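Heads up, one of the protein chains got dropped from this complex, but the rest are sitting where they should.
Take a look at chain A:
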Amino acid sequence: MGHVEDVPTGVTSICNDNYEPDRCGAALPGLTPTPAPTAATAPSATRPSKPKPTPRRAMRQVIKYSGKLKETLVHEVQGLRPSSKHREKSPLVARTSSDAAATAAQPRRSREELRQLWKKAINQQVLLNRMERENERITERVRSGERVMYAEMPPCAGDVKSEWRQLLDSWRAGRKVHVDDLQELVFRGVPIRLRPEVWQLLVFHHRLHHPAPSVSHVDNYDTSYLQLIRQLTSFQREILTDLGRTFPQHPYFRSPFGSGQLELFNVLKAVSLLDPELGYCQGLGFIAGILLLHAPEEESYELLKHMLFPLELRKQFMPDMSPLQIQMYQFSRLVHDHHSDLYAHLEKYEVSPMLYATPWFLTLFSSQYPIGFSARVFDLILLLGLEAVFKVSLALLDIHQEQLKNLTGMEDIMEYIKTEMPRLSQTSAQQVFRKAVELDISRQLLSYEVEYHVLQEEVLASPSHADSDLNKLGAMNQNLKRQVMELLHQLQTSSDQIKTLTERNKTLESRVSQLSSERSDLVTFVRYLSLHTPDRLEVPAPFRRFLDDGAASEPAGDARDPLNCALFEAGPSRPRRERALSRSKTVDCE
């Protein structure tokens, strides 16, 4: 059984195939590039570890030591090179180089000495390999014990496993993996233990067949994970708040700030730093969680990054979530096309995909459905992209449509979708995935996206029309209101003037009548004087007209009688005079 060295990065720790200790020696030269003398470090490094550490801390310690061991070995390899600075630091390396110097100075070692040295080196390498194996077993135990603890849903057929092994071996050997073979196997199911490596293969395969995503707007796209997690994120508080609310029942994630939560925090933090525009969006944690159940931190991050960018999941998490709304529209149309009765039924009770399918899309089923089911969806997404979520969602509604149609009432339907539907039997899970992979919806998805945009434009256009009309009407209304106000003001002023004028008129009228009476008295007096003075008084010119007037208008007979003098005033000339008088008075007033 081949071990792990040729496997692409990240899958090392998951392959748990045993190999015979006896073969280790044989495999030695190929396994590590470490030259024999440096392997002398192994025993000292391995000593602190116990062969059967039970508590998790002990396990981790072993892993840590083994990690240190590798590091030391790497350093030592570098130490053999002339320029290495590690030479001085490591006494071991110092010894090695002095040995080398001694070798150069001393005569050649005897055959026996060389044999001893080789023997020692081989023994130490055997020890080292045992260590590695132990580490492997512990990691596996950690994984199977804490992480990958879920039932396959649906379970894979036995023969799939061996076929997967063959395919993976062939891939590891650098041979081309045919897309049809890969697809066929994914459709048939992925065994839990092989899943992490299969995901790597799927990522690799996708990269091979698709152009790299456009990431010019993402400054940190090429920044390494380790560099990212060293920085601080402005989304820290939000991420921390949600750690305890992501898989709170799962043993790997439930303990506050346990290793699961810490890994989750690191991965989410790294994503928020990788793409500050996206930052942190609720839902991402669940996806990261599923990945972490299968792969170590950095590898999970890389998988998540692959899902967000090349597979374009990123858009649905963007701050305005408009792509999610498009997806909900597309899904709604698909339900209409594929299950029109169910669509009508759900519409009747106002159960829209926005109400029930949001978590399906944002957490890829992981927040509500069994992990085995969700992991299966992840397989399909890595193969087909987000389209897989549409397919699985449609298939889910399909197999439950009769039950759903029997429910009357929005709450009952929602309750069923949320709690009953995720309680899938293995048979129904099988049905769901069988139906899902049979669906061909790519063209529909595309046309419904276009349709959404067209509709959106219309909707946007019509209110803006209405708005502009409304604005026009509003402006007109304002204008008219202003005019009305002005007119009202004018009216008020005018009526005030009328009032004033009427009053003045009254005053003038009374004055006129007063003056008239005075005048008539004067006329009478003038006449009297002209008639009754002994030597015919000379009437001054201004008053003579009274006499003329009186003569002209005086009726025949007793016109001269002062008692009738008033009659003089009754003539038609009076109003004329009054008017003239009134006019002159008015002019005076003004």
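The rule we apply is simple: contacts are C-beta pairs under 8 Å (C-beta built on N, C-alpha and C of every residue); 3 or more make two chains touch, one makes a residue touch a chain; residues count from 1.
In this text, contacts and distances are computed from a predicted model.
Set against the options "serine C-palmitoyltransferase", "Coiled-coil domain-containing protein 22 homolog", "Ras-related protein Rab-2" or "Nucleophile aminohydrolase", the UniProt name belonging to the omitted chain is "Ras-related protein Rab-2".
In the complete assembly, the contact with the undisplayed chain comes from A:E411, out of A:E113, A:D169, A:E312 or A:E411. Considering A:G283, A:P296, A:P310 or A:P370, the position touching the chain not shown turns out to be A:G283 (whole complex).
Contact with the chain not shown here comes from a single listed residue; of A:V218, A:L362 or A:M421, that residue is A:L362. Across A:E112, A:D320 or A:E538, the single residue that touches the chain missing here is A:D320.
Hidden from this view is one chain, which touches chain A at 238, 241-242, 244-246, 248, 254, 281-283, 285-286, 317-322, 324-325, 348, 354-355, 358-359, 362-363, 367, 411, 414-415, 418.
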